Each structure stands twice: as C-alpha cells, then as structure tokens.
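Only one protein chain is missing from this complex, and each of the others stays in its spot.
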Amino acid sequence: MTDKVMSADEAVAQVHDGDLVAVGGSLFSRTPMALIFALVRSGRSGLTLTRSLTCYEAELLMVSGGVDGLVTSWVGLGLQWGVSPVVRMLVEQGHAFHEEWSHLALGLRFKAGAMGVPFLPTATMMGSDLEARSKAARVTCPYTGQELLAVPALVPDVAFLHVHRADKFGNLQVEGYRHMDVDIARAAKRVVVTAEQIVDTSEIVRNASDTMLPHFTVDAVVHQPFGAYPGECYGLYEADMAHLDSYVQGLRDRGPQAGVEHYLRENVTTRATFDDFLQHVGRDRLAALQQQAMEMTT
Amino acid sequence: MTDKVMSADEAVAQVHDGDLVAVGGSLFSRTPMALIFALVRSGRSGLTLTRSLTCYEAELLMVSGGVDGLVTSWVGLGLQWGVSPVVRMLVEQGHAFHEEWSHLALGLRFKAGAMGVPFLPTATMMGSDLEARSKAARVTCPYTGQELLAVPALVPDVAFLHVHRADKFGNLQVEGYRHMDVDIARAAKRVVVTAEQIVDTSEIVRNASDTMLPHFTVDAVVHQPFGAYPGECYGLYEADMAHLDSYVQGLRDRGPQAGVEHYLRENVTTRATFDDFLQHVGRDRLAALQQQAMEMTT
Amino acid sequence: MSPASPEELRTITISRMLDDHRVVFAGVGAPLVASALARRLHAPHLSVVLEGGIIGVTFRDGSLPVSTNEMRAAFGAPMLTDITDVFLYAQAGFFDYGVLGAAQVDRFGNINSSIIGDHDHPTVRLPGSGGANDIASLCNKLLIVTSHESRRFVEKVDFITSPGWLSGGTTRCDAGLRQGGPAAVVTELAVFDFHPVSKEMRVCALQEGVTIDEVRSRTGFELTTVADVGQVAPPTSVELQTLRKLTGVDAHQ
Partner (left out) sequence: MSPASPEELRTITISRMLDDHRVVFAGVGAPLVASALARRLHAPHLSVVLEGGIIGVTFRDGSLPVSTNEMRAAFGAPMLTDITDVFLYAQAGFFDYGVLGAAQVDRFGNINSSIIGDHDHPTVRLPGSGGANDIASLCNKLLIVTSHESRRFVEKVDFITSPGWLSGGTTRCDAGLRQGGPAAVVTELAVFDFHPVSKEMRVCALQEGVTIDEVRSRTGFELTTVADVGQVAPPTSVELQTLRKLTGVDAHQ
C-alpha cells in the first residue's frame, strides 16, 4: 500500500499515445470529466475510447484529436438530444472507426479481463448483425454441446473512474449504482481515479462491505470535488442539463466540428485546471445542483 | 412481488427426496441452521449437499440419513478440530460419495449457473488430481488458443440462505462478507431464506446498494432470529464455540454415529421448532454471544 | 380531455400486456412509460428493471427518468447493482418481459438501431444497440412498441441490431438463441403477433377506427392476419389521466 495521491495532469501521464482508454460511469453519471478534460489538454493522440454508453465525453476527445476510434454499445448526444453529430460526421466520412457490441457483450469483455480469462461464453448477440460484424467467435460447451458466443477479453491500457470516496492508497467506495466500474478497473493495466473526497482508511473500514475496488487495483488517486460535472454524482449533485443543452445548441449552431472546438476553447483548453473550469461555471450553479440531488435522493 | 413469509417447516417443503441442496454461508458463518434442523426433521432422503466449506451441518444431515453425497471443496469438523469423523467413516466405508472441487472451481460452477451459461472457463485446478478425478473437460480459447478448464454449471434444486434482513417479498441484505450466497441463490431453482429480521421494503430501499439479492430470486422467507446459531451472524452474534466443542466431544466419546445421533436427539428431533431449541440453549448464553459480536465489530 | 395521441395510444396498449407480479426489463422512452403506467393501474407489483443497474424502479408523477442511469430512476428502488449484473439476470431467465422501441422493424420482428444504408459506408450512423440486443436476445418474451410508418416497417432491416425471429421458422433457435423472441408489436394502428410456425408478423387486433387496408398501406411488407382480427379496446379515461399525470402532460388539456 503506497500513497498514490497526485494531480490530474500527473495522473493522465499514465496514458500514452495509441492506448485503449476505458471510461467509467455511464452516460452522464459518474463520468470522470476532470480526467477527460486533462486528457484533452495533454495532447495525446491515436487513442481508442471504450465505454458502453458514451456521449459528450467521446465527442470532446474525438474533435480534439485524441480519440479516433470507439469500442462501444451506444453513442449519442444523450437521450434527450438523439444521434451524436460528431460521431455521425467522423464515422460516416470514414475518419473514425466505431466498433459496436451489445451492452452485455461489452460488459462481459471487461468481465473476462477482470476474471483473468481470455474469453467468456454468452447467449447474447447471437444471430444478429452485431455478431456478424464483430467477428466474435463461437465456442461449444463441452458438456451440453450448446453453442455460445465467445466474447474476447478486453484489457484497457488505462481506465478512468470517478468515485465518491477514496483513501490515499486507492481503496474506493461509491454510492448508488456501480455501472461497469468494477470490471473495467480490474481488467485494465493501469487505473486512474478522481474522488470527491479523500478519506482516512478508517472511514473506508467503517463500511468495508461497500468498498468497490481494493487499493491494489489502483495506480493514481486525484482529489477532485465535482469531478463528474457536468454529469451527476449519485446523491451529491445532479447533472447540469442546462450546460449540456447549451453545448448541444452550440453544435447545432456552429456545426459539430466548430461547435465542439468552441466549447473546448471556452471550457477546457484555456482553463489550466478543472477547478478553474468549475470556478468559471460558478459556485451558485454547483450549489443548486447539490440541492437538486439532495431533494432527489432523500 | 408476492408475500413469501412462512414457517421453516413450510419452507422446507420446497425440498424433495433426491434433491441437490446448496447451503449458503461458509463454515460456521451465516449457516442457515434453522433450515438444516427443519430438514433433518422432515425426513427427506437421498439428498446431495453442496457447499464449498462444510462441517457440522453436513454431519447432522449425513447421520440422520438425509444426505448421502457431498459436492464440496473442503469438509472437516472446523479448523480447531480437524478431520470430520462422520465423513471419514461414511466415505472410507463407501457409504457416501465425496466429490471434490477446488474452492474457486466450485464457486465458478455456481457462478455459471447464476450467469445462465452451461460452463465457465478457468485457469484453476489444471494439472492436479482434482482435475483428473473431476472429469472436468477442457476448452480452448478461440482467440488465443489457450487451453482452460471448463467447469460445468451447478444448478441446485434448492438453496438455503440465512441473512440479516429481508422484506416479505424476499429482497435480501446482509452485513459483512457475502460468502457464495449470491451465486448459489441465482443458480438455484428454488431459494429458501431465513432472516434475522423481516423489515419493511422502505428499509431495504434506504440502503439499496447493499441489497444482495432481489425478490424475484427468492421463493420462501422465514423469520428466524439466531437462525445461524451455533454459528455466527456478522455483527449480531458470535459462534458458540463451547456448544460446538461439546458436540465434537460427544463424537469423540460416543463415536461418530452415536455421537451425532445423541446430539440430534438432544437438540433437533425432540424440539418442535428452532425457537424451542434456542430456548433450550438459553437466553443468557445467546446474549453473551451478542455481546461478543458487538465487542468484536465496533 | 383531449383524445390520446398516437404515442399515448401505443403506450396504453402495450402497458396492458404487462401482468402483475412479473418482471419487466424496459428500454427508455415508451417502454419505460408503459411499465410505469402498468404499475399505477393493474400491476402494482410489477418489477421494473433498467439496464443502469436499477431493480424495482418506482416512478414519480411528472418526473419520469429520461435515461437508464440517473438519480430519478434509482431513487426508491430496493436494489442498485451494476450494469452487466442486470443483463446476467436476463441471461439466467429471470425477466418475463423485455420491452423495446424500434427505429426500423421487419416482418420477423428484427430491430435496427445501428445503421441506415451500407455498414461500411453508412447513410446514417445511429446510436447503436445499447442493451436492446441483449433484451431481445435474453428476455423470456419481447414486446415491441413503435410508430407505424412504412419506412419503419420494412421487409428486411438494413442491419439486425436486436434479433427477432431472424429469417423466421426455426432460424432464431438455430442461431443459438434458445430463449425468448418477439411476442407482440404494438403501434397506433394495430397489435401484431407472430405466426407460431413461420414466425411472420401478422395483424392480431386493430386500434379503434383503423382498417386493415390502412395498416397494409403503411407497412413495407406483405401482412397476413390472424383468423379473426380483434379490436383493441380504446383507452379509458383513467388510463389516459394516469398516463398524463405520469408524463407531466396536463391531464385536463
């Protein structure tokens, strides 16, 4: 057990050009946005992003040039807003690849990695064009003769997570749903985490059954309150739908490329740290989102 | 969601002669003893018992004639007391079968059942005589060519669990370690649960992330405080080592068969209910075990 | 009270197919709203599961969740777990119903939500499966709800994201899918089932005031019918009022 606390910029040094980067959370929930922003600023390139339900964070990374491929089960702007114009533009023009698996199949690919086996058998995705396009192989049960789909283990080079609580060694706890964070982290070679709170290990111990991942799975811990903003963090703050709505509006007004570039300039590349960005967002706005979350979960 | 609360005797009617019965908990921890006692009284026969680490509860069921086979990774009297004289006697004389898997292999057999697949691949147990005797098959990864052991799904006819809290529909929560309860219950055709407390669903909702199993996996819920006695229930009461020690002494004094028979007469077959047995044990004794647990977990 | 919109009509019709005490794995949108409505009316003990890891969704009037993982979907549920875990319950056969919408559906109940046009040079790259493929592959019974337009009701979808009966007959089972398969399709024009042997979609019952010719004219493939085509009972005012309370549309408009 070693002290792994560092800054987001230091933590993002775990990512190298060409890496497969897995992003925890789901849609606008517990997305590690502070790490996404730091990754945009780092100028890494040739990355592949993998995440089961992905949206805005993928668009930022694709337009900024970091990511040129997706391994996902779903990508859109968010259910309110429909199809992702960035992904449409880049994929339809052949500038980015989009590898599609079903939600469970992708989840099991992470789980195979987490379990330390090269594949897992499943009854999903069979017979569909997802199967046909995935080039996933089949496997026959040696006991029953049943044919199943074999999904290959997916081992990210780096996983990004955002959690409610971590100690300095990297023992992690969250509230609410866990998304696919556990399997993603256990499958990945390196794991980088932002936490709303860094707590003493004694506080982790107090609710040891709630610990989602143990310290030896984690490589870097970053203290970052509101680290999932503009998404939600269960029980702590609601997603800022107005912020996201104005992002979407920007894409509609300026077109996908220019819209995202404008957003990045306003919010990411001209802000030295995520805290600077949060200050730009404004304290009252953040407080209102906390209030909404409290009302929604009590 | 239907009301599933009933008595232990009613719940044990879920077991039929010849069934494969899985027992939750591990060793002397959260073993569903009230259900084991009810099963002894029910007179069922030809049962196979499956549990990863098993001890005293297996001896009771084997001598009473209910169980004539074990699927397990370990069986003993408990680590203090060594080898199980009942199992030695019955297995060495050929009166009972003992199918041995490694702890992980058995755990994955339940997990395969829980996941709804006929097998799971694993790197454990390979090359050992456990593999040779188990007749487990191998499977080749269609991507890497790696050969792995394929463990076959184990689907119990009935699973017995003991938990801290249940609502009447069968939403279940425990404190502390979960043992293999989740996979056992999800794999089993029918699930019977004793709970220290039956609570309102609103109390389950309050800590929804702690819910171990949802109602639709559960068929019968029995309210039974001290339902794991003489074993422990995390945070609530310690195991009664003196009771178990005198059980072991009885086997040493009288021989395995007569020793267990004597124990059953004193504690099980002449007591109409588990509460009668607990009354015989005595309130002060139980209170002392609660006190020990409190001291040990705070 | 204004009459039911096409969307409301579909939602009410499909909600009636969800029996009490069962478990439904609902996609977002109309499937989720229909599940909420069923719980409010004839199926108070229906358990609604979302792929976000939420088991036992409760619903607040005027505040239905938009996605499958957000606080308003989670709060009040007796169990929160992870995403893959929820799908593994489906794979193990615990879920009685799956309910899905469809961008494109064909005569065998196959659904496309991935690609319009050619895969390598798509005309439109849609969001993709999410959990739709898994719901269609693994739930014991699949119900589909969609608006009725001939560009949606096609002979063969451009891409099978979520498997129905594939090419009909035994092809679904032959492909390795031993569970489930589509049982019904609900639109604002009619309710459809699938022929027990050929697995072709067929008209089962018509919505109020709709003729079979109208259905045929708005369907991109040849439609058969069951022996005696029924009538779907029109929405009751209780259904409509309850639905509008749920969705936050003024019940007295």
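Labels for the chains are A, B and C, by order of writing; each one numbers its residues from 1.
In the analysis below, a contact is a pair of C-beta atoms (placed from the backbone, for glycine too) under 8 Å apart; a residue touches a chain by one contact, two chains touch by 3 or more.
Because the structure is predicted, anything quoted here is derived from the model rather than measured.
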Quick one: jot down which shown chains the absent chain touches.
A, B
Would you mind spotting which of B:Glu10, B:Glu147 or B:Asp276 touches the chain that isn't drawn?
B:Glu147
Contact with the hidden chain, among A:Gln14, A:Thr194 or A:Thr217, goes to A:Thr217
Per the definition of touch given earlier, which of A:Ser209, A:Gln257 or A:Gln290 contacts the omitted chain?
A:Ser209
Sole contact to the chain not displayed, among B:Ser45, B:Ser202, B:Ser246 or B:Thr297:
B:Thr297
Out of A:Ala8, A:Ala114, A:Leu264 or A:Leu278, the sole contact with the unshown chain comes from A:Ala114
Sole residue of B:Met1, B:Leu35 or B:Leu53 that reaches the chain not shown, by the stated touch rule
B:Leu53
With the missing chain put back, which residues of chain A would touch it? List them for me.
1-2, 113-117, 167, 171, 186, 201, 204-205, 208-209, 211, 214-217
Omitted-chain footprint on chain B covers residues 26-29, 52-53, 72-76, 78-80, 82-84, 87-88, 91-92, 94, 98, 100-105, 107-108, 110-111, 122-130, 133, 138, 146-149, 176-183, 232, 234-235, 238-239, 293, 296-297
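Quick note on the criterion: only the chains that are shown with their structure count from here on.
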Among the chains here, which has the CA centroid at the largest distance from chain C's centroid?
B
Cα centroid separation between chain B and chain C, in whole Å?
41
With chain centres defined as C-alpha means, what is the inter-centre distance between chain A and chain C in Å?
28
Going through chain A residue by residue, note those that touch at least 2 other chains and give them in order.
122-123, 138, 146, 148, 176-178
Touching at least two other chains at once: which residues of chain C meet that condition?
74, 80-81, 88, 91, 138
